[in-house]
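The block that comes next holds subunit A.
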Amino acid sequence: MNAERLISISNLDFQYGKDLVLTNINLDIHEGDYIGIVGPNGSGKSTLVKLILGILKPSGGCIELFGKDIKDFNDWERIGYVRQKATSFNPGFPATVEEVVGANLYSGRSTPKPGTKKARERVNEVLSIVNMEKFGKRLIGNLSGGQQQRVFIARALINSPQILFLDEPTVGIDADSQRDFYQLLEIFNQEMRITIVMVSHDIGVITQKVGRIVCMGDGKLLCHPNSSRSEISSMLKKVYGNTMDLLIHDH
Partner candidate 1 sequence: MKGRIPSIILLTVLLMITGCTNSTGQQSRIAEKRSKPLVYASIYPMYDFAKNIGGDRIDLRMVVPVGAEPHDWEPTAKLIVALEEADVFIYNGVGMEPWADNLIASLNGNGPLVVEASKGIQLLKHGNIGNSQHNHGHVSVGYDPHVWLDPTRAEKQAENIMHALIKADGGNEAFYKLNFQEFTGKLRNLDSLYSETLSRLDKREIVVTHAAFGYLADRYGLEQISVSGLNPQEEPSAAQLAALTDLLREKRIGYIFFETLTNPKLATVLADEVGAKTEVLNPIGGLTRQQLDEGLDYISVMQQNLETLERVLGQ
Partner candidate 2 sequence: MMEFLQYGFMQRALMAGVIIGILCPMIGIFLVLRRMSMIGNSLSHVALSGVAAGMVSGIYPLAMALAFSVAAALGIELLRKKYSEYAELAMAVILSAGLGIAVVLISYAKSINVDLFGYLFGNIVTVRSGDMMLIAVLGSLIIAFVGLNYRELFYITFDEEGARIAGIPVKRVNLLFTVLIAMTITLSMRIVGALLVSSLMVIPVATGIQLAKSFKQATLLSVVAAEVAAVSGIIASYYLELASGGTIVLLSVALLMLVLGVKSLLRNI
């Protein structure tokens, strides 16, 4: 591994009330990685992402972002985040696509000041990356699920992040849009050199798309980005049951 280490997690514990949600997680994410975090519901995947993003505070262990402890980390514009579409906003919200995307210019130091001409250009630029440049003036609530998801990706891209987190990004999106979506991610990862970490329960698709798989079960990391395919296959079988066999062999 010569690539730069962007995120380093060691001995991470997270307790919610009396429940130990995550136990002793160790994980490194390097520049250029395309990682899929899989596992059944309640296995702690989303919790792990929220800890990395600083939304939750760890009960033990340590998280380093870009070589800095998370407590001292300030360069949040280096990290992009796309959430599950359905829960992320109120559909009647009277905001245009441009307003939603432009809002993320808040903290960027290297990005143009909000409200300026440069900012508007930047908004159009990221919208064209996700093929949404024609929808800038439309109300976000009037778009289809797939279109909305692309707007949120554009929003995450506006500060030119080095790493992009996606939490169940394909939930509630039709099959065609999902295909386009995975194509976009591939472009980000291959051409724009953006590190991608995606949480999904949709193992069938994700195992075909991502470079490496992190498998979680019961709050523990069951396999690592470096695990071999057969190790992963047997782990997934253990976690999900025998139905997984087919999907993995499909690959």
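Candidate entries met the following condition: all candidates are chains of the complex that A comes from, given by their letters.
To be clear about the criterion, a contact is a pair of C-beta atoms (placed from the backbone, for glycine too) under 8 Å apart; a residue touches a chain by one contact, two chains touch by 3 or more; residues count from 1.
Source: prediction; values computed, not measured.
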Completion exercise
Touching subunit A here (same complex, options 1 or 2) is candidate 2
Fill in the blank from the handout: candidate 2 partner, complex, touching residues on subunit A are 53-55, 74, 76-77, 79, 81, 83, 88-90, 92-96, 98-100, 103-104, 106-107, 114, 137, 139, 155
